[in-house]
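A single protein chain has been omitted; all remaining protein chains appear in their positions.
For chain A:
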Amino acid sequence: MNAMLYALCLLLFMIGLYCAVVKKNMVKIVLGIVVMEYAVNLFLIMLGYRVGGTAPILGAADADGVDRVVADHFLATAVDPLPQALVLTAIVISLGSLALMISICIRTYEKYGTFDITEIRRLRG
């Protein structure tokens, strides 16, 4: 089950990479990159996921008298909070770069009148 989820995650990553590398339309290339980013975010979330897990929050009642039993129960059921924090950061960063990519696409369309990268070739390789 778990291995299949990771495989699907890798597949999503590959689909994004394929789209970013092969497609000729600038907007599709941008979308390919976004799909890759989502695949990695999904992978990060799955690293901390635990079937039937609880939120990684110690309640006030627990915190007052944290004894061995409560602590062990918490460690046994809580999901890993760190990947969630990482994913939030990664989403904000990808939002920033996505905004810039889309605005460059719009400015390029204004100049060239097309999104097709085979027609946008003033620079020699």
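As a working rule, contacts are C-beta pairs under 8 Å (C-beta built on N, C-alpha and C of every residue); 3 or more make two chains touch, one makes a residue touch a chain; residues count from 1.
In the analysis below, contacts and distances are computed from a predicted model.
Colleague: Please identify the absent chain by the protein name in its UniProt record; candidates are "Protein nirF", "Fluoride-specific ion channel FluC", "Proton-conducting transporter membrane subunit" or "L-lactate dehydrogenase complex protein LldF".
Modeller: The chain we cannot see is recorded in UniProt as "Proton-conducting transporter membrane subunit".
Colleague: Please give every residue of chain A in contact with the chain that is not shown.
Modeller: Touch set of chain A with respect to the missing chain: 13, 17, 20, 26, 29-30, 33, 36-37, 40, 43-44, 47, 82-83, 86, 89-90, 93, 96-97, 100-101, 104-105, 107-108, 111-112, 120-123, 125.
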